[in-house]
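Before any comments, here is the structure.
One protein chain is absent from this view; the other protein chains keep their places.
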Amino acid sequence: MTVDRRAVLGAAGLLAYPAQAWPASNARAGNNRVITAMMFADPAHLNWPLLNTRIMQEICGNIHEALLLFDWKFKPHPNLARSFEMSPDGLTYTFHLRNDVTWHDGVKFTARDVAFSCGTMLPQVNPRSRNAFGQIADMVMPDDYTIIFKLKKPVNAFLISFMASNAPMMPAHIYEGTNFRTNPYNFKPIGTGPFKFAEWKRGEYVHLARNDHYWRKGQPGMDGIYFRLCATPEQRLVAMETGAVDIAMADDIDTVVSSRLRSNPNIVTRSDAYNGTAEIMIMEANMRRWPFSDRRARAAFLHAVDREFLVKAINYGEGKVADGPIPSTVPYYDEKALVKYPYDPARARALLDEMGCKPGPGGVRHRFGLMLVPDGGGAWTRIGHYIRQCLAEVGLDATLEAVDWPTQSRRSGDWEFDVDSNSYGEYGDPAIGTSRFYLSSNIRKGVPLTNLQGYVNPEVDKLFAQAAVAVDPAEAQACYSKLQHILTRDVAMLWLFERYPLFFHNKRLKNVIMGPNGPTDGLGAVTLA
Amino acid sequence: MPLVSIQNLTVALPPSADRPLAVDDVRLEVGRNEIVCIVGESGSGKSLTAHAIMGLLPRGVTAASGRILFDGQDLLQQTPEAMRKRRGRDIAMIFQDPMAALNPVVAIGRQVTEQIRAHRAISEAEALRQAADLLSQMGLKDVDELLKAYPHQLSGGQRQRVMIAMALSLSPQLLIADEPTTALDVTTQAQILKLIKKIQAEREMSVLFITHDFGVVADMADKVAVMRHGRVLENGLVGDVLGKPAHSYTRALIAAVPRGESRLPPPPDARPLVQVSGLTKRFRRGGLFGRGTVTTAVDDVSLTLSRGETLGIVGESGSGKSTLARCMIRLLDPDGGEVLLDGADIAHMKARALRPLRRRIQMVFQDPFSSLNPRQTIGDIITAGPRVYGEEPRQARARAADILRLVGLNPETMNRLPHEFSGGQRQRIGLARALMLKPDVLIADEPVSALDVTVQAQVLQLLDDVRRQMNLAMLFITHDMRVAAQVCHRVMVMRHGKVVESGPTRDIFARPCSDYTKALLAAIPGRQSI
Amino acid sequence: MNFARRFFSRPTALFGFAVFVAIVMIALAAPLLFARGPFAIVGMPLLPPGAPGLPAGSDVLGRNMMIGLAYGARVSLLVGISATLCATCVGILLGALAGYYGGLVDDLLMRLTEFFQIIPAFVLLMVLVAFLQPSLESAVIGIALISWPQVARVVRGEFLTLRSREFVEAARTLGMRDTAIIFTQILPNALPPIVVISSMMVGNAILAESALSFLGLGDPNLLSWGSMIGGARSAMWVAWWTTVLPGVSIMVTVLALNFVGDGLNDALNPRRRH
Partner (left out) sequence: MKPRYIAMRLVKTVLVAIAVVLLSFFLIRLAPGDAATVMAGQAGYADEAYMKSLRVEYGLDQPLPVQLWKYMDTVAHGDLGTSYVLRRPVLSLILERLPNTLLLDAFALVVAAAGGIWLGSIAARRPGSVLDSANTILSMLFYSVPQFWLGMMMMLLFAVWLGWLPPFGIETMGADYTGLARMADVAVHILLPGTTLALYFMASYARLTRTAMIEVADQDFVKTARAKGISERQVARRHILRNALIPLITFAGLQASILVGGNVLVENVFSWPGVGTLAYEAVTSRDNPLLLGIFIVTAILVSLFNLVTDIAYSIADPRVELGR
């Protein structure tokens, strides 16, 4: 079955309401040089490394900056670092910093801040930074604006670790020697970015004001940003349509209605704003339990589910079927290496028969639980409902388990599940975002978002290790190609689809998305029409 | 020309009622400067006649035909606004229960001035001054305090005086008093009756007085009208009607009024079956933290009761007579003293040990409507006791038929539910329930006070017959001296939880020792005339 | 007989009863009428009511809303009635003990019901359901747990007044045991208000279940009216029927139950009729 989005839209158009909703001008009032973005929940605090969630990236990306910026091909460019070089053996990196950068409180930004961020604060509080910065053996600062990193062993993903989402620069004069978790500046952060923290009214908004002393000339192009709390999906749609809010990011708008916003002439839609994160929707099978301990059962699962339909109908076309562990939008993806599992219920049944998972009374071969990501009846619930129907066709009876976040985290961490649902971001390099789910060394009971499935393959372990220290990109590519073959052959995970979260902004905003990290790189370049 | 002349008044009830007419072709006159009593039992239409005069018939009840001439004008033809202006000014009314008739959340003063100011354009202060005058005329003291008080802070007598003061505030020509003393204690009743009579004489106004009690009629009326089933049976000067009643119903009514003198022989001298000594019961009120207040409801009461005799406990409300009974039958746990039944102290017995003894003391309750479980058939109600003690259901039902016959009911009524019976019949059922257990002692707690006077006489007779037939020891609790005189061998007068005096009925009535007893006796309405 | 006549003489009670019976019939017949179940995808998503084969339109997944509404009735009624039954049984038992015996038992029970009165009920319900894991059973248990104090208070009040009525005193003087008095004398007379409050409580339980499902704390394997609304939240501007129809279903069902409760109240307490 195919779903024509336009037909859907036509049906919906029957009751297109008069566009006279509460006027945006009312909602925005006064200053037109201030824009409003939305947040679906209040963040706990504004210490970015301490809680590296998407909402923090969106807000703090305007306050904090990284040393490097990355282009659409994930090539590094100068940012806070004027220039940088790597030694041929891949063990020494030198960064030359700009000397015209000041923190929002007027203190000069220097190498000491970089050393503090990369050497102390980030590895300590941001688990994702540990891969790269954990390998730092020594840091040398010949002057205030130069820093040299010496590594214990080569790290293939070292430079990409300087993406803003992984390595925001934090002010040493604020945090050094303090308890990072309780520092009062967690609620009034100090950064170097185009906007500075102004006010936070919990339950309502976070207000960022223009940084008049921003080092990049001519930026920022507006007076401030309000991040307005819009807790429910219907609020977010209304806010966007009425123009009360200028920007909707990532999951703010349910895919169900994305076509409606796409067709709105006042709104610009981007589906590439999160290429840097490169998110895959997955299901994890607990490989300690039969039948999913058998690769044939996992293969049958994939054959049973029409993932094309899942993308098109359930996710309204916003994405692409995920064939393997590495998303198709990032480096190292190798389509030729993949073993694919197209929609084929007959094949699924055959595989299950072959492995001895035979139909019992009522045609049921096996009953198991399918734990859903709690999203209050959103996309994951729809995915769960659809997959349950698909599996029933091949004799697998999945019971959906609705849990709340704490329960989901605890049960998955403690391996108390048959199949659970999840998603992961690649964050520029498989060594940062991907390998953690497949390495046997990362089987850690009680810790969510690790190798929960209990997948063990020494060859995979070896290849990931080899790729991580490869200095030559070709060598890394070879390892990752081989990995993609082995992992897909083993059905090391139930990959569903790559999600391209949509980014919407009012067309009065220009230059909003400038690279694969989208809003995380900040909205300093934005100009207003 | 009489002040009020009711001509062929018919009052119709709504279609859903059990009868079409509440008042049927009534003719009645109230002359100037006279008291006319309407006397009748419940459902006689006496009250609705009065309400018709006021123009205050309940919703759905209408004056279907006839005229009510007041000073020559037909009140039934008046506009509602004209009637409103007359009410309170020309015709005033006082009601049975002054507690219910006063607004509980408005101060007394305000309630009096409200009436004055509804008809006269004067200031609140001036109205208050008048109100104070009126209240003192009614014999009330501390008037200024009283005006600020709320109804619940007053005694029953004070409240009714306030009601009368209110009614008289605009010097109406006619005062309608609808059973104004029925809810009051007997001594208070006497005072209020006296007050009404005095004021009537002073102001030379007309009073229409509604009552069920021929004793009151005898004391109050110049003329009397006897009503039954919405009709006036007899109408005339009070002396004529009392002396030579023309209608048999009137005769029955007069005969049924207890005489207030003992007809019973002195009690047989026997060994006491029940001996109560030093019985005390206190009630505590108050919460977890606050110091609760303690009232002593029964204070060191002793008595004896023998087979075949009836002991009357007489007292006004709050005298502790009901509490005493409930302690003796262990519905309440006494705080001190003992209750010996055949030598066994049941006052402090554990529930388990007490259970087999319970059948020996039984009780007949006051309220014929709440004393029978509305969801059980008569058969189930009266066989419940025997079944508790393990009697075969069939045998119990056979005995139940006998007992029902004994109390004057048809045994075929056993499958009916209580609501199908009248008040008097229900009291008989209650008695049957008690008798089923073949008790030695029967406690009757105001068994006839909720009944009409003719029914009252029948039930009293039945109780006395049963007592004699079954050789029961009977404790008879009542507030009515006349009733006590009729059925009791001995009488014990109680007040504030204490025994005032006790002795053979004749002695008490003939030679009361205490002032209180004397006051009680003096307060019996119509004592001289009937 | 008399009771039935009194009950059905009210148009609202008649309407409520008829609607309630109809909804029960739909709920019972749903698996017979729609064997494939409510989750089957039958067409394009968000088709408006009246599209071929879709009298109530399709939802965000292209499922037949009609079937969803029919199956939703099963969940709502099942939760509503079971939770009420549990709450009523517990409430009667504890309320009867407290009202009849008074004293310490009463004090303890009143403190316990006060606790439930003080803690925000819905927050407590969310904690309970999170603890028990969202499912049909946990919804029933949770709702029963926050509802029983209401019954207990009513039963206690009834017992407090009834225990001093003379027919109860009479039963005691006859030597009847407490259990017999509670169950044969008092309880039958206390039933009318219990019946009334229970019928209203079914409605409230349905509302609570829909609120839970709306927030995603319902049983994900069942389609309930609340979860239909919750799942279609984001689509409500583009496809009104996805939220309006389940909402109206809840409203009509609860309204019917409240009308029934109102009718029962009047029919069982003829004196309070006006």
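Just so it is clear, A, B and C label the chains in written order, and each chain counts residues from 1 on its own.
As a working rule, contacts are C-beta pairs under 8 Å (C-beta built on N, C-alpha and C of every residue); 3 or more make two chains touch, one makes a residue touch a chain.
Predicted model, so just to flag it, every value in this text is computed and none were measured.
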{"item": "Displayed chains contacted by the hidden chain, counting the whole assembly", "value": "A, B, C"}
{"item": "Candidate in contact with the missing chain, chosen from A:242, A:293 or A:328", "value": "A:242"}
{"item": "Hidden partner chain, touching residue among B:17, B:100 or B:398", "value": "B:100"}
{"item": "Touch criterion as defined above, residue of B:45, B:66 or B:88 at the omitted chain", "value": "B:88"}
{"item": "Absent-chain contact - pick from C:64, C:227 or C:243", "value": "C:243"}
{"item": "Touching residues (missing chain, whole complex) on chain C", "value": "12, 111, 114-115, 117-124, 126-128, 130-131, 203, 207, 210-211, 214-215, 226, 229, 233, 236-237, 240, 243-244, 247, 250-251, 254-255, 257-259, 262, 274"}
{"item": "Touch list for chain B against the chain that is not drawn", "value": "54, 56, 84-89, 92-93, 95, 97, 100-107, 114-115, 118-119, 150, 152-153, 163, 166, 285-290"}
{"item": "Those residues of chain A which, in the complete complex, touch the missing chain", "value": "17-18, 20-23, 26-31, 34, 36, 41-42, 44-45, 51-53, 125-128, 130, 181-182, 186-187, 201-205, 207, 224, 226, 228-232, 234-235, 238-239, 242, 244, 374, 404-411, 413, 424-425, 436, 444, 446-450"}
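In this text, only the chains that are shown with their structure count from here on.
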{"item": "Rounded Å distance between chain A and chain C, as computed from the means of their C-alpha atoms", "value": "43"}
{"item": "Interface hub residues of chain A, defined as touching at least two other chains", "value": "none"}
{"item": "Junction residues of chain C, two or more chains touched", "value": "none"}
{"item": "Chain B-facing residues of chain C, complex", "value": "107, 165-167, 169-177, 180, 185, 188-189"}
{"item": "Complex contact set, residues of chain C against chain A", "value": "39-41, 44-48, 51, 60-62, 130, 133-135, 213-221, 227, 230-231, 233-240"}
{"item": "Complex contacts: residues of chain B adjacent to chain C", "value": "288, 326, 329, 331, 355-356, 358-359, 361-363, 365-367, 370-375, 381, 384-385, 388-389, 430, 433, 437"}
